[in-house]
Each structure stands twice: as C-alpha cells, then as structure tokens.
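Quick one: the structure is below, and I'll ask about it shortly.
Every protein chain but one is kept in place in this view of the complex.
We just call them A and B in the order they show up, numbering each chain from 1.
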Amino acid sequence: MSVTQNTAVSAVPAKGALKRRNEAVTAWLFMVPAALGLIIFLIIPFLMAFYLSLTNTRLISPEPADFVGLRNYATLFNVALIKVEPVIDEQTGAVMRDENGNIEYPRARTILHGDAKYEGLQEAAQFNLFGNHYLFAAGDPTFLRGLKNNFYFVLVVVPLQTALALLLALLINQKIKGSNLFRTIYFSPVVTTMVVVAVVWTFLYNPGEGTINAFIKTATFGLVGPQDWLSNPKLAFPSIMLLSIWQGVGFQMVIFLAGLQEISEEVYEAAAIDGCNMIQEFFFVTLPQLRNTTIFVVIATTILAFQLFVQVDVMTQGGPSDATMTTILHVVNEGFRQQRIGYASAVTVAFFLIVLFISIIQRMVVPEERAVD
Amino acid sequence: MAEQILTQEGVTREQPYSLRYQIRKSVILALDYAILILLSFFFLFPVIFMLVTAFKTNEDQILRDVAGLRAFVPYGPLGLQNFFDVFNRMEFGRFMWNSVFVVGVTVILGLVVNSMAAYALARLRWGGRKIVLAVIIALIIIPFEAVAVPLLLLVNNLPWINGTVGWLDTYHVQIIPFIADAFSIFLFYQFFIGLPKDLEEAALVDGASRFRIYWNIIVPLSRPVFATVAILKFLYYWGSYLWPLMVTRRPEVRPLTVGMQQFFGQYPRLWGDIMAFASMITIPVLIIFLLFQKWFVQSVASSGVKG
Partner (left out) sequence: MSKKGLLIFAVLAITTLILSACGGAAATPTPEQAAGGEAATEAPAAAGGSTVTLWFHSGRGAERDALTEILGNFADAHPEITVDAVELPEGDYNQQVQAAAVANDLPCLLDFDGPFLYNYAWGGFLTPLDDYVSADMKSDFLPSIIDQGTYQDHLYSLGQFDSGLAIWARKSYLDAAGVRIPTLDEPWTRDEFDAALASLQALPEVEYALDLKMNYGRGEWYTYAFSPILQSFGGDLIDRSTYETAEGVLNGPESVAAMEMVQGWFQDGYVNPEPAGDTDFIDGTAALSWVGHWVAPDYIENVGDDLLLLPFPDFGKGSKTGMGSWNWGITSSCPNPDDTWTVLDFMLQPEQILIMTNANGAVPARSSAIANSELYAEGGLLRLFVQQLEGGYAVPRPITPAYPTITTAFQEAFDNIKDGSNVQDELDGAVDQIDSDLEENNFYQ
C-alpha cells in the first residue's frame, strides 16, 4: 500500500539500455489515458483552485477579479484567543452577575468590534480555563467548525464502524444456517444511493411524528420522549453519523469477511494446542492476522469521512447552528452558493494540505507490513 | 458477542456430546439468531419503509403512519398510483436510460484506463514511477466537490469533436472527467503487485508484447478486482448528484438523482411520489445485487482490497 515497500518491478533479465527504454515507453503508453484524465480533470482544476485562492474572484460579477495574495488564507487561519474580564458594576465595583448568579461578561461582538486589531474576527467559542474566561475568535469560524466536525466524525465513526464491521463479519463467518441471507441483508444498504438514503432517513427522523421516535418510545415503554433529531444541535451530527454507519458498514464487513476466510485453520489449531482460550485466540490470532485488512479499512474510511457531504447537504444543510457543517459543504456553500469562488478555493487548498498531512502521519504511525511471501 | 461464538467453538473441543453442552449450544445458537435478526431489522427498516410507503396511495395516511410502526405495514389503499404519478410527471424511462448509459460507459472505460495505468505502475520499470504513484495516492484525498467549480469553468471551455466549444448539457461532460480515477488505479495496483510473476516472465521470454501480457494474462487473472472496481464505481456514480445538477439542464441527458429532486425539492413534498421514485432508483440495483450477490461479495473479498 505504501510507496516505499513496493518490490514488484518486473525482474526481467536486463539486456541493456535499449530494452529498458522500450519498457519505459510502453509504461508511458499504458499510463497516458489515465494520466491525461487525471491531469485535465483533477490536477488542472486543483491548480486552478490554487490560483483562484489568491484572488477575490466571484462566480458572477461585472467587476474584474483582483489578485489579493494570501489574504484568503489569512482570513482562514486568522485566530485569536482573548482573555475576557467580567463586567464591573460601576457603582459598587463588584462583578456583575445575571439572575442565575453567573458572572456576566461583555458580549463577544462588543469586544471584537471595539478594537481595530480584532477586525475580521468572529466569535468561535467561549470557555473558562483556570478561573479565567476566554473568547476564541476566528476569521472564519464556520471553516473551523467544519474541520472540527470532520475530525469528530473520523474519531467516532471510524472506530465504531470498523468494530461493527468486524463484529458482523465474525457473526456471518460462523458456520450456521442462513448466514448467506444475513450477509445479503447487511450488505444491502451499500447498494442504496446516498441521496435516496438521506431522503428516506430525513422522513424517518421526523421529530415528534417520526418513525424512529415512535420506535424508541415503544422500545423504552415511553421513558424516552420524542427527540428533534435533526434540529437539535447536540443530536443532529450523531444522527448523521448513525445513517452513515448504516450505509457504509456492510462493505467493510465483506472486506473483513475476506480477511477472516484467509486465515488458515492451522493457525487456530496451533493456538488451541498452545492452550489459548477463545478470547485469547481472538486477540492473539484473529486480530493480528487481520492487521492489513484493518489498516485498509481504517485508511479508506478516514478518507471517506473527510469527504462527508451528501448526507449533510440533503438532510441539514449544515445546520442547526453549523452543528453538522463539514469542510466540503463549506466549500460548496461558499464557492457555488455564495459565489465566493476565490475564498472557497482557499478552503479547498488548505483542506487538501491538512488531509494530506494526516494521511502521511497515519502512514508513519502504522507502517504497513506485507504478508510474508 | 464474539466471546459467545468463540466459547461455542471452544467447548466443541472439550466435551462435544454431553447434555450440558447440547443445551448450551442450543441457547447460544438461539441468542446468535436473535442478534442476527435484530441486526437484520436495523439494516432493512429504511428500505422496507421506502417500499411500503411507495405503494400507499393515500398521502394523508402516509403522514399519519410515519408516527408509528404502521409505517412498515402495507395496509389501507395500496396501489401503483405513486408510480403512475412519477411516469405522468416526467419521462422516467429517459432518466433511467441516461443514468444507465452515463454510469455504464464511465465504468467500462474506467476499468480499461485505470487498470492499464495500474499495470504500468505495478509491473513496468520506468523513471518517475514512484513519484507518479505517490501523486496518485495523494490525489485520492481530493474529493470531487472541492474542485467542482473550477472543473465547471474548465469543461465549459473545452472543445468537442464536432467543433463546438463547451461540454455542458451532454453525456460526455458526465462521463469523460470521471473515467480516470485515482482510487481505482490504487485498487488495481494493490491487486497487481500481489500477482505471481512467473507466467508473465515466461511470456516475455516467448516474446509477447506488454499489451498482450496485460490483456491475455493479467486481465483474466484479475477478474475479482475488475468486478470490485466496477461495483464501487457504479455505486458511486449511480448516486452522483451535484455535478449533473451543475452541468445538465435537459431531461434528455439528466440522470435519475436529479430527476428525483423534482419531487424532493418541491414543497409541499409528496412523500408517496418521492418514495416511489426512490424505490425505482434503488430496486434495479438491489435486483442486480441479489442476482449476483454471491459472486459480488466473493469478488470484493478476493480482490485484495483487504490490503
């Protein structure tokens, strides 16, 4: 999987430079169609995006675009952490408190608009730390929120989905009647279209009158009341995660299934002779044997997680209060819907670099081992 | 749950014939099935809901039913009215054909183009191979949506073979940009580097050309990975939505997903019609899957996707 471990270059006996040059020509001929396609339809648009990111181009505008240098990137990464002092009652000199007894702080917007050095910043978060109150402000809080959600999605969905896929694979891999049928059922969401799935789940998630609420009410004997799945900021993103896992887990299950079926009986027999119990067997035999499979599943799911778009676009459009915003949705909103193509391109480029960085780290942390030949 | 399964096997080795073992085995088996069936419900309920709703002709009833488990029960006035609505409203067949054609051609051409590139990367010796491979792997992480707008600007200025400039509102604007695909190349590459080399070397000694080797040896050996890439690409482009919405307007070339937007993006939503449409997008794929499912799953399994 990694670039460095490849040893598969054909071992044709070298008959001098000519032969090798022929092989290089052949290779390029093989590469040409795909290379052209990737260059024209992916690399060039990406380079265009890079160029656009240095301008203030708008999708439709009678005004010519200006070159603005790194200004878009400056907005994107402009952040400030501001310590906020409580509001002091001018007469008594005491700290003002609201009706609940909480300390009152000046509004974030008052602080940010009150000082020229904070120009262009918007409130991203407020929090208390070591007895002080801080305001975290950013040039584009939505971008940060999108990025944060992407990471949140990766951290929750990747382990959960991988674990569930492994569990399903273990269940299916038992030699019991009907396992083919169950395999088919678990795989079936994979063949449904995400746009369709998102539409159907929107209906199922309907608050108050939705099927999922009805089901939960029945299952908990009415203890859990109806939830506003998609309009509650706390629940909206987990709801999207659930749907994503539902749709994607079947495919990984099949990959794990393949991995499981490749483990030879002998390994298990050897383990049994060594006196392993079943739990030990799982952790010391099955899991290590599935190492490469797991790495593949984790990396592929991570990449997909960063591309999260269709579900949130159809179901919540990033709302409520950006609770389900993702980076790609932000790109599409800014570039296509708000027509700020220059700025959106800066988000694209920054996002690419961030994900590339993560992938490289991921590869460095978990170097892949090829199975022994 | 994993423990239970494993325990079951573990006991097998110890005392296979005792009564205690038999009872325990039955209980575990029953638990096993209970879990499998519960999970089945989890994976099936949205699909069942979609299909059942599509056949309910009374819109008010659909809205009432969604508040309970009756949403899964086909009762009340049932019929094909929602499907007729879809057909009356638009040329559904045309949309279906557009989707099948666009996705079919993208997949077929993609298989050829990407597998050839992967073969060059996996098996041939040439300068720049490692760099190209690294670039392709890096390209996997650029999602299409991120470059959609520059791509739109680009295809709008590309010439076409009949002398016109601009690709909008055509089939090829939906096909050509997506034939070459970094992830497909990567999957092929992964599979090819795992293939044994001896056959190839023998053929080389016999003086076979590289293309012959690719076509006569590599391709037949690699059916599983071809099937896997075809399946993945098919599913991905079958569901593609943003791009067709941006570059096509005419029903003559628009795909199903955009057609559905004429129902879903129209308030108030008529859920019966929407579900009928959604069913008709889903059912063909489901049927294909059911017919070929054994082969389908095996190909994914043996394609080396597992790493």
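The working rule: contacts are C-beta pairs under 8 Å (C-beta built on N, C-alpha and C of every residue); 3 or more make two chains touch, one makes a residue touch a chain.
Quick caveat: nothing in here was measured; it's all calculated off a predicted structure.
From the set B:L19, B:L38 or B:V165, the residue in touch with the chain omitted from the display is B:V165, counting the whole complex. Residue in contact with the omitted chain (choice from A:N206, A:T294 or A:Q311): A:N206. One chain is missing from the display, and on chain B it is touched by residues 59-60, 63, 66-67, 89, 101, 105, 108-109, 112, 152-153, 156, 160-162, 164-173, 175, 215-216, 219-220, 245-247, 249-253, 258, 261-262, 264-269.
The omitted chain makes contact with chain A at the following residues, 56, 58-63, 107, 109, 122, 203, 206-210, 228, 231-233, 317, 319-321, 336-340.
In the analysis below, only the chains that are shown with their structure count from here on.
Touching chain B in their complex are the following residues of chain A: 1, 3, 6, 8-12, 20, 23-24, 26-28, 30-31, 33-38, 40-46, 48-49, 52, 59, 167-168, 170-171, 174, 176, 178, 180, 182-197, 199-201, 203-204, 206, 208-211, 213-215, 218, 246, 250-251, 254-259, 261-262, 272, 277-279, 281-282, 292-293, 295-296, 303, 306-307, 309-310, 328, 331-332, 335-336, 341, 344-345, 348, 351-352, 355-356, 359, 368. Across the complex, chain A is touched by residues 1-3, 5-7, 9-10, 13, 29, 32-33, 35-36, 39-40, 42-47, 49-50, 63, 66-69, 71-72, 112-114, 116-117, 119-127, 129-130, 132-134, 136-143, 145-151, 153-154, 176-182, 185, 190, 192-193, 197, 200-201, 204, 210-211, 214, 235, 238-239, 241-242, 246, 257, 260, 264, 271, 274-275, 278, 281-282, 285-286, 289-290, 293-294, 297, 300-302, 305-307 of chain B.
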